[in-house]
Each structure stands twice: as C-alpha cells, then as structure tokens.
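Of the protein chains in this complex, all but one are displayed in their positions.
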Amino acid sequence: MSHDANLDAASAGRGRRAALDWLLHSPLALPLVGLIVVSVLMGFASDNFFTVDNILNVLRQVSVVGILAVGMTFVILTGGIDLSVGAVMALAGTMAAGIMVNMGLPGGIGLLTALLVGLGLGLFNGFMVAWGKMPSIIVTLATMGIARGLGLIYSGGYPISGLPGWVSWFGVGRVGIIPVPVIIMLVIYAVAWVVLQRTPFGRHVYAIGGNETAARLSGVRTRSVKLAVFAISGVTAALASVVLTGRLMSGQPNAGVGFELDAIAAVVLGGTAIAGGRGLILGTLIGAVLLGILNNGLNLVGINPYMQDVIKGLIILLAIYIGREWR
Amino acid sequence: MSHDANLDAASAGRGRRAALDWLLHSPLALPLVGLIVVSVLMGFASDNFFTVDNILNVLRQVSVVGILAVGMTFVILTGGIDLSVGAVMALAGTMAAGIMVNMGLPGGIGLLTALLVGLGLGLFNGFMVAWGKMPSIIVTLATMGIARGLGLIYSGGYPISGLPGWVSWFGVGRVGIIPVPVIIMLVIYAVAWVVLQRTPFGRHVYAIGGNETAARLSGVRTRSVKLAVFAISGVTAALASVVLTGRLMSGQPNAGVGFELDAIAAVVLGGTAIAGGRGLILGTLIGAVLLGILNNGLNLVGINPYMQDVIKGLIILLAIYIGREWR
Amino acid sequence: MLEMKDIRKSFGRIEVLHGVDLQVNAGEVHALLGENGAGKSTLMKIVSGIIQPSSGTIIVDGSERHFANYDEAIAAGIGIVFQEFSLIPYLNAVENMFLAREMKTSLGLLDRKAMRQRAAAILRKLEVDLPLDVPVARLSVAEQQFVEIAKALSLDARILVLDEPTATLTPVEVEHLFKVMRELRAAGVAIVFISHHLEEIFEICDRITVLRDGEQVGSCTVAETDIDQLVEMMVGRRIENSFPPKPAADPGANVVLEVEEVQLRRGGPVSSFQLRAGEILGFAGLVGSGRTETVLSILGAYPAARCKVRVDGVEKRLRDPADGLAHGIGLLPESRKEQGLVTEFSILQNVSLNNYGKYRQGHWFIDFKKELACTEDAMSQVRVKAQGPRARVDTLSGGNQQKVVIARWLNHDMQILIFDEPTRGIDVGAKAEIYQLMRDFTARGYAIIMISSELPEVIGMSDRVCVFRSGGIVATVQGSAINSEEIMTHATTGRVQHVA
Partner (left out) sequence: AAQDDQLKIGMTFQEMNNPYFVSMQEALNEAAASIGAEVIVTDAGHDVAKQISDVEDMLQQDIDILLLNPTDSAGVEAAVRMAKDQGVVVVAVDANANGPVDSFVGSKNRDAGYQSCNYLAEALGGQGEVAILDGIPVVPILERVEGCKEALAEHEGITLVDTQNGRQDRSVALGVVENMIQSHPNLAGIFSVNDGGAMGALAAIQGSGRDIKLTSVDGAPEAVQAIADGGPFIETTAQFPRDQIRVGLGMALAQHWGASVVPKEVPIDVQVVDAESAADFSW
C-alpha cells in the first residue's frame, strides 16, 4: 500500500514536472497564461463575463478576425505580412452581395464569387511577392488600396442590402447553442492545423520562414509555397467575408478597416515570430480570443472607449514583452 | 580644330557614359525617373499642373507626410518600422493646442510640448525595441493605439481650436513665394542628409540595417542607435504636427489616420530597401513628392475619388516592381 | 603579454570550455588548434570581450582585466578578425574599416579624407588593391577578407587574433598576409592564429596550443612537433591517409550531365563540360572565380546569360533547384548556415526537408514513422553524432551539420550531387569521413561535382578537374596533369606559380 502510494506520488510528481516543463517550453504556454490572466481579471471586474452566453458572444465576435488571422499566420510563418486582408474581405463580401442582390443570382454563385475574389487577390499578392520579388508589406499595402477602391466603385458607395434571409445563418445562426460563425472558425482552424502540422506543404511553410535560401537550394519550390500562402490568406479573407456578410446582412465596401492590424496582433499574441519560421496555429486562436476578451471585457466593465485603446495597446505590449524570451 | 572637336566629342561621350552609369547605379535614379514620368503624364492630362502655383501647392501638401517620412527613413534604414507616426503626430498637435488654448500658456511652451510628446513616445518605442527586444512593427502598432487613445482622452474627442493667429504661419505662411511648410520640410531634409551621410551616427544607422550582429561586434552601440532612430521619428512626427496644426488651426486628435502608410510608401518609392541598410534621404523626398503629385494630379484630372485609390495602388506596385532590380 | 587561466564557459546548461589556459607572448605567432567545436572561437570571443567567461581570469600585461565588451578590449590593445564576416554589405571598405571608430573633424562630422588615406595605407601594406568606393558586397570573398584584416590592423593592436583568416584566401594571398604577420611579430605584436590548414602552422607559427572538446590538451613549440602528432592531439587518434584511393576511370560510363554552354550573367567565358556516372569532377579556381555561380546558374537558382543543359542526353531547362531535384541533381551549398540548413529545425526536419515524396501517408500527409526511420537510417549512414534525430541542428558541430546536409540526399534516387566546398571549416577527422562518403556515393554510381578551394583536396579526390578563371572554365585536366602547378597555372593569369 505504502509502496503504491509512493509510486502514485512519484508519478504525480513526474506529471507535475512534465506539466511545468511543457509550460516553460511550449510556445502555446504563454498565450494561454495571458488568456487565463485576462479572463480572470475580467471575471472579477464584471459579473456578466463568465456566463455561457457571454463566452459564446465573445467567440462569435472573434470569428471574423479569427478567420482572417488563420491566413495571416500562414503568411507570417513564411516571413511575409498581408496588409490587404481587411480590404479583400470587404471587396469579397460586397461583390458576393452585389451578385446576389443586383443580379439576382443564386446564393451558391454569391459564395463562389466571394471565394474567387479572395483567391484572385491572394494569388495576385503571392505572384507579386514570389515572382515579382517585391516586399510583401508594400505589395499588400498597394492591394489594400486597390481592393478598397474596387469595392467602392462596384457598390457606388452604398452598402448592398436586401440579401436573402438564409445568408444571416452564417452570421447569427446556431447549431445547438453554438453560433455558426464559431463553428466555421473552428473548422478552419482545424483544417489549418492539419495542413501546417501534418503535410509536407506545412513543413515547407515553416522552412521558408526559417531559412528561405536553404529551402530553395534544397529543392523546395519556395515560390509556389509563397504563392500558396497568400492565396490561402485571400481565401480565409473570403471566408471571413461570408461570416461578416451574414452578421451585417449586407455587403459593406468599407467594412473591416484596420482588421489587418487586429489579425496581426492576434498572430503575434499567439506566439508566432513576426520574422517567420516559428509559431502554432492554435496560438493564433488563443491570441484572437484574447483580443476579443479585451474588447468585450473593457466594454462590459464600462471603460471609456478612448481609454480602451490605451489599455489594449498596453496589454499587447506587456504580453509580447513577457513572451519575447520564450521565442 | 578637328582635333579639338574630337576631344570635345570624346569628353561629351564620356560625360554621357558617366550619366548613364549614374542612371543605372544610383538608387536615386529610378525614383527620379518615376517622378518625371508621372509629372509629364499629369502635365499632359491637366493644363493646371505645370504652374508655379500648383507646384508650390503640391509641395505644401506633401510637407506633412514628407516630414514624417524623414523619421521613417531613419527607422527603416535600421531595418525597423514605425507605425505610430500618424498617431504620435496627432497627439503632439492636440496636446500642444490644448496647452495653448485651454491653459493659456505661450506658444513656445506649446511647441516644446509637441516636441516632448514626440520625443517621449519615440524614446518609448525605441526603448521597447532596443532593450525590450520586441519587433518594432508590434511595438509601434501598440503605441499607435495608445497615442490615439491618449489624444482622444486629452481632448475629450473634440478638436481643440481657438489657437493664436501666428500658429497659422507654420501651415499657410510664405517667405517670398515659398510656403513656410515647404521651407520647414526642406530644412529637415537637409539636416537629415548631413546626419545620415556626414556623421558617424549616420553610418551606424546604415550599418545596423546592413548587418546588425556585425555592427554590434564592430563596437557600434546598436541599442543606443536604435533608440535614437525611434526618437528621431518621434521628433519628426512632432515637427509634422506643428505644420499640420498650422494648416488646420486646431489640434485634431483624429488627424493623420493612415499617414504612417503614406510615409512608408514615400520611403519605399524613394528607393530605400524595406529590409534596411540601403537608401537615401533624398530618395524619400522624391518619393513623397511623387505621392503628392499622384494625389494632386488625380484630383486635377478629375478622376473619380474611388478610382484614385485603385490607380495609386497600381502605380506604387509598378514603381516598386521596376525598381526592385536596382535595389 | 596575454594570459588566460582556467577559463570556463557555459551556454545554457552546456559547458563548452572546461578550464582552458592560454599564454601568448609578445613577438610570437601562437597557433590555436582543434577540431570543429573544440572552443577556439569561443575562447577568442572571450579574449575580446564579445562574450563573458563563466569563470577564469584574463591577464594582460601582468594585470588582471575584465572586458565587458569589444570596445574595452580594443582599448586594452586587443584586435580580432572574426571567423564569421563582420562586414556591413552596403557600406564601402573605408566605412567598414572605421565602423564605430570613425575619425571626426572638429565639427564632429566624418573626416572622410583622413579615413580614406589611412585605409589606403593599410591596404597597401597588405599588397591588395581593391576599390574603396563600392559597397563591400560587390567585392570578391577574398577582398572582403582583406577588408576584415585591414579593419583589425587599423586598431594598431598589440594583441591580434586571427580566427581562420586564410579559409577564403589563395596561396598567393596567404603569403601577403604572412608577410604582414611577420612584420607585426617583429614589431612585438602577439598574434593568435587559428587555421585548419596545418601546413600553414608550420610556416608561420612559433608555438601551438591544442584544444579538444573544450579542454586544453597540450602546448608546445612548432619545432617539437609534426603534423601527424598534431592531428593525434586534436582528434585523439591517428588519421590514416585521408583520401580514399581513386578507382580506375571508366571511360564507357554514361554521360549523365552535359552542359553545352553556360555563361554567367556578369559575363565571362562560355563554359561547357560533361559529367560521367561514377566520377568526381573537381572544380578548381581562385575564390570568386565563378564556380559557385556557375553551378547555381545551371540549377536555375541564379539568372544566367545563357545556359543549355542535357540530363541523360535529353535537353532540359532547369528554372529552379526543385527542377534539378526532379532530375536527380542535388546541391550541398557552400555555406551550411546560410544556404544549407534551417537552423531552428531538428535534424529530422532538415533531412526530410525536400523528401516528402517518400514519406506520404495517403496522398497528402506525412508518414511520421517512416520519416523517422528513414532519417535514423540516413544519420547512421553518414555517422552524424547527435543526441538524436530531434536535436536542433544549431546545437551540432560544423562537421556534423555538414553531414546532415549530405544525409538529405541519401533517401532520394539521385544521379548527380554537387558538393560546394564540402570541407570548408571542417576539422581533419570529419574531413576524412566526408571524403569516404563521397567515394561511397560514386561507388553507387552517383556522379559528383566537387567545388573546392583547397588544392590538396582537389588533387586527392578528383578524377578530372575543370579549372575556372574569371567566371568560366579555362581548362580541363585529368590523370597525371592533376597537380598543383598545372591547376594554379590555369587558375591564375597563366604564369606558373609555385605553391607551398
């Protein structure tokens, strides 16, 4: 008996040490700790925070930026950046809405339009970066302006409303109690996790961020991989536009201004190195939720909206500062 | 005689070859060509373009972004980026206006306030990057949010007007026919040129962007230099706020949204490598003027405002694409 | 003059120097020898204040010193030429030499004229003539090395450390350097010299200290020892004749690669050559003669002025190293860290980097078990010494890193391997193993192109040798013509040079 108890204690000790070890070494550890700390603080500050309803609410709010951040993670892992995601999302949503409302085409075509717009602009970015050898920050900055302009031209500046009712399912529907946007987001994260961790392509994404020359000289098709990550970012922007359009029930050419910065913040808060090569997609999910909790919590606590910007900035700085040693 | 003519022809030939050589190798060549091409196009499209009045007009419009781009050039040369310049400018201008209007303090104190705000936030950025070892894109993204929030808190969201009349001199005054903002801008560029090309500090800025580790091993105090470039960027943001406040005759907490992107575009259009180490401050001036001409020309030609975004994006892409080989 | 006592240094939990002593006198050239990873560079970084020792004392001119950074070491009269280049690519030679030690006018501005004159004077002493106004990135590797040396000389150091300065120099250039070193020695400067070329030690050095695995294994004068004994001290065992025997040439072997014409984008001669199955084709030439650029142009990694290639007799257009891989051509790049390895990846991930074709599960996914098995197999074939396949490659010694890059090609059906400077910066023990590996490959029928700047290696390994000069092949030699006079004659301007 005492023997058994000893064994148990030892294995518990080992378990604890293993957990500690993991905590000190996993790139996910720090984002998780941040998430927990901020959640607990918010829970103390507002009684309404830890309700099932509010947690689902946060996740639903997070979904759009969360989906954008998936593509952003791919791009940042290769050492690039995509400033165009917000604008591409707005253009995809506006054109999809336009196709359905103004041309009366069926919803499937609308969805397809959104995806094609996202894919097309993503390929354009990727082509300019990979074959044009231009820095991604500049290419996507230009694409951002182009996509915004096109969206406004297409819609004439008016939001496009009058969408068929089922579109709202993507934004406000629920399966059981789980909001549809949350399900869409989680599915996208699951797919991204598989792609990054279980496929050769995923390895190549990391390799390019780690040492592009080495990857290229060893025979990795670095240009194709770079094309692909920007295409993925375009597609996730299109998927985000589906959720957003469902939430707003209209195509908004000026939606998503500044979302690219939120997506970048989510990726970096999630522990991904901005220089590429290191990071986990689950970290991005945690980062996105952390940002969402900040927005939600500061609202719940009733902080002056101007002050919210300041507090958010400080918390991001603090989180990255503490996290820099882990990376 | 024929002998002399031969000599002349030869030296002319040599002159031409030297010019060609310069054209092919100077990092200024391409931005200049871009400037000329765009100017000529605009001149054809609008009769009002090539008037002294309009050229001074363009330069005056360029001044604010042009001044921001000076600090941005320092930062980018070291391999960093400063996304906070627009927000820092707004905060500096708002606080300076507040000091003068609400507290009735003299103008010198207002000016000093602006400079201290810019310097302070620049030092904060630099400290976080150099000692905190955090990526500048994240640090300055956070500072951007913080500075915007502080500006809005300070002013309660209202613009601060009622400034003494002399303030407008900085924005709309003239010396002879030359607008004061243009003079301020050119003086700042001249100082920046001396600092970058003629002082040890300037060489260290380039060295850090070229190879930070090597610079540190050679004894360059890399952290101090990085601190300094962000401080410079903060100070140029403050100087830009003086011109802006003069132009707007009010402290505007919402001013300058997106100016950081214009400043980055000016730097890159001017031939500076976004990865650092290579570039000339005069290129930035050309880049800023090029952007200004685009804005002005597209207005003069009467292009639909939505279309302007698209055309600007395409021209930036084209310019960088052609320029990428030179760099 | 310089004395180091019981120096210990740990990186994290790993101690790499276990109490090393070193004593260098004024007016001597002191060789510091040891295998890759023995701790030579680490020790020298401690001398120059770049890293701090975990314990131990440094005594300069009889008084104990502690250098918090390089500046303090410089103030104490210490100068160093780093093993890794520490030049700023876009600054010119003058700016690089005086970086962080600029001369200033009374206004605090750069005194460009004075710096230029002083730079020119130092370079004249080294007998090199290089352009002072272009960014050093546009200089050849050897020229860059001289800028590096000149930079250290400009400090007027009384203790000068040269960490593998000759790795990228030709024999003639090495002679220039030695001449300057002798002058400095005569002037009473203490010099620490690190090199893997043991012949150089006997030419220039007075005393020798040997490190092995972070321990000092001995110190002696040059006269007391010979090469074999040094090698044994370094490696801990005798190394027999390091070049494996050359098998007889097979003239009937298939031509696996025929380069009909290739010309570099920067111009130069148009080259052509053939490569046969089972042979090692050496590419000799001075540093910067265009060997690397030529093979990279053939592989499509570099734009070429023109390039026409037949693989197995069929004309192919290679646009990317990936196309090379598809045709069974693999590259071992000249710089392991910059071009060969993803240093943050594990051995496993580096080995399988380009090889997922073999480890698919379903069509899309990685078969992790197979990946692990194949990697372990490849690691044992090339005898990588590491904790396991999941060790990060940046924790390995240089030789083991090089073997990881080689291991990458073992699980492919390769035809042609291009080894660019396969033994640069690699100690004698690992060298012999790599030579044996190359012979194992050719025995399997692989063809090898070996680019090397070390003549003995070219001579000892190659079945035929293409000699490069100013961007292209100027001669191909084989059989008994593979000797140093012949090769150097073609590689330099045509005058016969006598090489030590």
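Going in written order, the chains are labelled A, B and C, and every chain counts its residues from 1.
In this text, a residue touches a chain if its C-beta (ideal position, glycine included) is under 8 Å from a C-beta of that chain, and two chains touch if they have at least 3 such contacts.
This is a predicted model, so every value here is computed, not measured.
Undergrad: In the intact complex, which of the presented chains make contact with the chain not displayed?
TA: The chain that is not shown is in contact with A, B.
Undergrad: Out of A:199, A:236 or A:252, which residue would touch the omitted chain in the full complex?
TA: The missing chain is touched by A:252.
Undergrad: Using the document's contact rule, name the residues of chain B that touch the chain not shown here.
TA: 46, 48, 51, 53-54, 57, 60-61, 64, 152, 156-159, 161, 168, 171-172, 244, 247-250, 252-258, 295-296, 299-300, 302, 305-306
Undergrad: Using the touch rule from the top, list residues of chain A that touch the missing partner.
TA: 46, 48, 51, 53-54, 57, 60-61, 64, 152, 156-159, 161, 171-172, 244, 247-250, 252-257, 295-296, 299-302, 305-306
We adopt the following convention: only the chains that are shown with their structure count from here on.
Undergrad: So which chain is the furthest away from chain A, centre to centre on CA atoms?
TA: Max centre-to-centre separation from chain A belongs to C.
Undergrad: If you average the CA atoms of chain B and of chain C, how many Å lie between those two points?
TA: Distance between chain centres, rounded to whole Å: 43 Å.
Undergrad: What whole-Å value do you get for the distance between chain A and chain B if each is reduced to the mean of its CA atoms?
TA: Roughly 32 Å separates the two chain centres.
Undergrad: Any chance you could list the residues of chain B touching two or more other chains?
TA: Residues: none.
Undergrad: Tell me, which parts of chain B touch chain C in their complex?
TA: That would be residues 194, 198-200, 203-204, 206-207, 209-211, 213-215, 217-221, 277-278 of chain B.
Undergrad: For the complex, which residues does chain A have touching chain B?
TA: 81, 128, 132-135, 137-139, 141-146, 148-150, 152-153, 157, 261, 264-265, 268, 274-275, 304, 306-314, 316-317, 320-321, 324
Undergrad: Residue numbers of chain C touching chain B in their complex, please.
TA: 50, 69-71, 74, 82, 85-91, 95, 99-102, 104, 108-110, 151
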